[in-house]
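Here it is, the structure in full.
A single protein chain has been removed from this complex, and every other one stays in its place.
Labels run A, B and C following the written order; every chain starts at residue 1.
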Amino acid sequence: MVFALALVACENAAEDTVEELGPLDRTWVATIARSPARFTDAIADDRAGWVMVHNHDLVRLEGNGSTAGRRGAAARAALHDDLARIEAEAWQRLGKRWEARSGLPEGSALPFFVGLAAWDAGDQETARGWLHRASGADDDDIRGAALALAGTPPGNAPSPDGNFWLQRVQAHIDGRGNGDAGDLGDGASSPVLREHADGHERLFHDPMAHRTLATAHRAAAGTVEGLAAVLFSPCPALDDQGACDAASVWQPLGLSLEAGDADEAEAARSWVRALDAKLDPWAKRLHDEVSDEGRELLLQLRLVPGFRAQVLLDRARQALRAGHPRQAQAYAQLALDLEHPREVSPVNAPGLYAALAEANLRTGHTREALDALQVLTDLLPTVAGVDELVGDLAVLEGLDRQGDSKEN
Amino acid sequence: MARKTFAAAALVGVALVALPAAGQGLRYAEDLAPAIVNPLFTTTMSEARVNELLFSGLYTDDQDLATSPALVAYASLADDQLSMELSLKPDLRWHDGQPVTADDVVFTIEAMRDDDTLSTEAGRVSWIDEATAVDSGTVRLTFTTPQATPEDKLYFKILPRHAFDSTTVSRSDAFRTNPVGSGPYRLARFNDDNSISFTPHSTFDGGVGISELVMREVSDKNYQAKLLLYESLEALVRVLPRDLAVLQNNRKVELYPYQTNSWWYVGFNLERAPFDDVRVRSALSMLIDVDALLAPVGTGEVLSGPFVKSSPFYNHDVPYDGYDPGEASRLLQEAGFDNSSGAWMRDGEALTFTLNAHQTLESSQEVVINLQSQLQNHGVEVSVDFLDEAAWKSRVWRERDFDAILSQWSFDRNEDVREQLHSDGLRNFGGYESERVDELLDTARDASDPFAKKAALRELHAVVAQDQPMIFLWTLDSYAALSTRVSDVVIHPFYFFTFVNQWRMN
Amino acid sequence: MRASWLALGLVAAMWLLALVSGYDVVGDVDITHASAGPSAAHWLGTDHLGRDVFWRLVTGSRAFVGPGVAAACVALGLGLAAGALAGWSGGLVAVACRYVFTVVASVPRFVLVLLACAIYGNSVWTLAVAAGVAYAPTVGEEVYARMQAFRRAEFVLAAEAHGVHPARILGYHLLWVNTSRLAARHALQLFAFLLLVETTLSYIGAFGATAGFGVQEPTPSWGNMMGFEWGVPDANAWATAAPALALWSVLVAALGASQRLDER
Partner (left out) sequence: MRRELVLAVLAALGAFVAALAGVALLLQILLASAPGDAADLISDDPVLRAALVEAWRLDEPVLSRWLAWTVDAMGGDLGESLTYRPGQAVTELVLPALARSLVLVGGALVLSLTGGLGLAWWTAGRRSATRRLVQALSVTPVFLLAWLLMAGLNEAAFGLMEGGQIARPAWFALPDEDSWLKTLLAISVLAVGSSALGEIHAALEDELLRIQRASFVEALRVRGVALGPHLLRALLAPLATIAGGRASFFVGGLVVVETVLHVGGLGSLLWQACRLRDYPLALGIGVVAGALVCGARLASDVARITVDPRLSRAP
């Protein structure tokens, strides 16, 4: 039923000529649909691993040394990068909002963590401000660490001198250097500090963990070459040198690769509409032209929807880098396969949920960011810390508001 | 003469041909037309959405969901945080052309607080001690306790004093069919097919993009999606989960996430035996296979407490008591029931109850039939009574005259369950009373540390899951669907139409 | 025409089957077999809650057979009594009776039935009585016309002269001999009318904003069976087609049979 409707939708799209859609035939989707043997070759070394890559089953790929495993590690690294950015953003927002609302809680380690997050994200200016405010912390180690870090440029560890926090910073920097996170990832899943306030506890997770995890996974990823490098990826095709060559596919189709100046969701939406106007008739044609085996691949592996989602995720990340969270939000929303809206699937990559979470967070939709993070929390225990942090922010933002509830 | 007749006939012909043109309006579907257009008595989402079109508050959300002034030009908070002065924007007009003044603001607050008004929104102004009009454009509010950011609470819609006789407003007041507001749209007319037409408010601050809005009542949810594909509608406010897959593959339609904080429940009347016994309530919840109930409705997530799973307040440590007829039998026996005859009996009385549901709750029929079936197969007789709007309001909201209800709560991003679970909450239909829960709700309300609020509400989740005043069912995947002919769409996650004035039609 | 009686016989058999089958209307839900096509286990497949369409169709006959008979009794009872009274006594009584006939007949039957359901509550028995009352004037007028024609007929006068009790003349010679066929025809027509009204109300009453009348789920009626499945994606076609076809066949049969009575 769904598929039939999709086909109907394809039929209605503008009927482009074969030549106009030609560039799309250079994509990896067309390549493996037309010659399934090449696909079989590319995944020969670890079929099971490639199934996991296709399903975005990043957890089970961990520690796998095959090409599939390395592709998984690369995706995992990108995911931790996303999470590190979300975390940094959330710490800043939490600190600022708390201070503006009622002043920072007395004696708390909160400003230290906000500062540490900024320091690790490379924003020394901001970091210094927060670390100075941490000088009122009750905990001696925190005070000491804050003082030491305030005077150290990001990326360099001050001498630990028995200070618990500085030791930890040192461990992170060492781990990043040798590509081994050790058990530092635990700081992302369970709190590194339980601070007692009157009647309740404040739990803080390690703000440096995701960046370390990203480095470690990136080290495991290495480089993959040939078709295996682009399979199930947003990169449509490789050039002669083996580098990703997106421009030669998209530009002839009139799809700009620039993010544009203004952060408007509508710009992203019209880009996606333009993409679909090309992709739909092409997919239909491809479906009709290829061999039975190729068609089987196209349908079973949902290659076109998967590729489309990857392209949009790539656009979303690009928009986030360019400071356009509203565009990113639109891209990510349009990429999501709503048949399984709360789970990772061949179309819904974990990165998609991370992009959605970051875009939502940066457009003030903190509560909605949690919806996206929830999916990742079910997947990876290390997301728990980010989830709690964004949750704290959402709660803080709602403290003075009155809830509204209605029926239906 | 003949020529004249011909000309007249031609004119009539032209008029007939010109009539059906749909125009550049946006038509959106609701399951049920709002029964009442009056912000003082708004209880359903469809009414809240219409309010958003017709009325303005002092403050509203901007696109980043931060508080921003709507009717207010500027405000100043006293140093002691116990009072504030609000200056209204100049030249604001009601839909009928009258100026919006400080008197209107004072009137609205007084009307909400008026005990005889019986407003369902009275709680929104309980923190205001006194409201006075300093001059026609300035209001002075004093508070009962210091308020750090009072503007966060000044979202309620302002009503025109001149449209009412006194601050005692009746539900049946003529205002409900002839509302006057200051929002982006004015109510043009109620049409015969139960649809409502809205036209732009000509002097709305910032202008309005779409020249006509029509709210259409399409009670058959299956038909809504079809109408959208037929392009006979431009927007579906909430798509049935089972239609999502079809709609996302249609390039004339785009889906927008909307309204994610809502959950379904079966609520018990705790003042009636045998629901006063927690063992009976727990047993009933274990006799229900919630996944099977959910299947015909679509995809969603099963819940163990009064928050959706992604909520910061959801307590993931609370175990989910799923379908477990064995344990249920044990509990029922413990509570004095016996099912030797095939039906659960106690002191000669069978365990039966009537389940009430609102007629237009989407897919409620499937859920209710299914539930009835499941419970009957476990020896519990359930009769079902679907209530229309008026009966629902009177029997559930006012009289609390029911055994059990099936319904759905939608929350804004604050997920404030106080009204639902506090012993004096206005929406605590079942009469649930727990000292600990009241304490926790107070802690949550007064908290100035997010960690404190989070901890309190997570504990509340655990307590409520133990007490089972209701069976928490699920949260559904909620999306709105809009035609791609509508552009610049930004949807407020709760009120939907907050940014409607910026939408455009191509 | 034999087909008509056969079809009506089938309905009667269905109704009997529904009475003795013990089909569990409430407990039949089975989500794992939703919207299945016809099979040995489910002869007409299942609806989108996995309920057996065949058995719901059979059970659906209970929504109109009993009430149909009741409605016929009400209409014939009232119509025959009032018609005979008016025809026998004539004069002011006749004028009064015929005035009442006119007044009741002036409210469209469907409107009267709907109003009755709104006022006395929604049940098939309210519906049956209302339909019977609404139909009674038609019977009454016809009976009145016959009575009038025969009142001064020779065989009546002869019977009177023979000292036959007036009640026997009225009851046997006039009503039984002359109106039994008329009564049977009207009974069939009223049965069809009740089926029509019941399914219509139940169909329209199956949707949210028009809900509230007719047979309500989970009790099956051929009308609400159609309403419940209408528009469900990937539904079992028989879940709507079967009640529609059954409804149509019974209506054709009832009207065919009633015409047969008319012709002979």
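Following the convention adopted for this analysis, a contact is a pair of C-beta atoms (placed from the backbone, for glycine too) under 8 Å apart; a residue touches a chain by one contact, two chains touch by 3 or more.
Here the structure is a predicted model, which is why all the values come from computation and not from measurement.
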### Task
Could you tell which one of C:V111, C:A153, C:V177 or C:A237 touches the chain left off the display?
C:V111
### Task
Pick out which of C:A36, C:A128 or C:L196 touches the chain that's been left out of the picture.
C:L196
### Query
What residues on chain B make contact with the chain left out of this view?
16, 19-22, 170-172, 174, 176-177, 190-194, 216, 226-227, 229-232, 388, 390, 394-395, 398-399
### Message
Suppose we count only contacts with the excluded chain; which residues of chain C make the list?
### Response
99-100, 102-111, 114-121, 196, 199-200, 203-204, 210-213, 223, 226, 230, 244, 247-248, 251-252, 255-256, 259
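Keep in mind that, in the parts below, only the chains that are shown with their structure count from here on.
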### Query
So what shape is it, when you link every pair of chains that touch: line, ring, star, complete or other?
line
### Task
Would you indicate which pair of chains has the most C-beta pairs in contact?
A-B
#### Entry: Chain occupying the most central position, where position means C-alpha average
B
#### Entry: Chain located farthest away, centre of chain B as origin (C-alpha)
C
### Task
For chain A and chain C, let me know how many angstrom lie between their CA-based centres, rounded off.
66
### Query
How big is the gap, in whole Å, between where the Cα atoms of chain B centre and where those of chain C centre?
43
### Query
Distance-wise, how many Å sit between the C-alpha centres of chain A and chain B, to the nearest whole number?
33
### Touching two or more other chains - residue numbers and ranges from chain C
233
### Task
Note the residues in chain B that touch 2 or more other chains, in rising order.
31, 246, 360
### Residue ranges of chain C touching chain B (in the complex, touch as defined)
24, 26-29, 31-32, 34, 48-49, 207-212, 216-218, 228, 230-233
### Contact footprint of chain C on chain B as seen in their complex
31-33, 194, 217, 219-223, 226, 242-243, 246, 292, 295-296, 359-360, 365-366, 368-370, 372-374, 376-377, 384, 386, 388
### Query
Considering the complex alone, what residue numbers of chain B touch chain A?
31, 42-48, 63-66, 123-124, 147-150, 152-153, 155, 244-246, 248-251, 254-257, 260-261, 299, 301, 309-313, 358, 360-362, 407-420, 427, 443, 447-456, 477, 479, 484, 487-490, 493-494
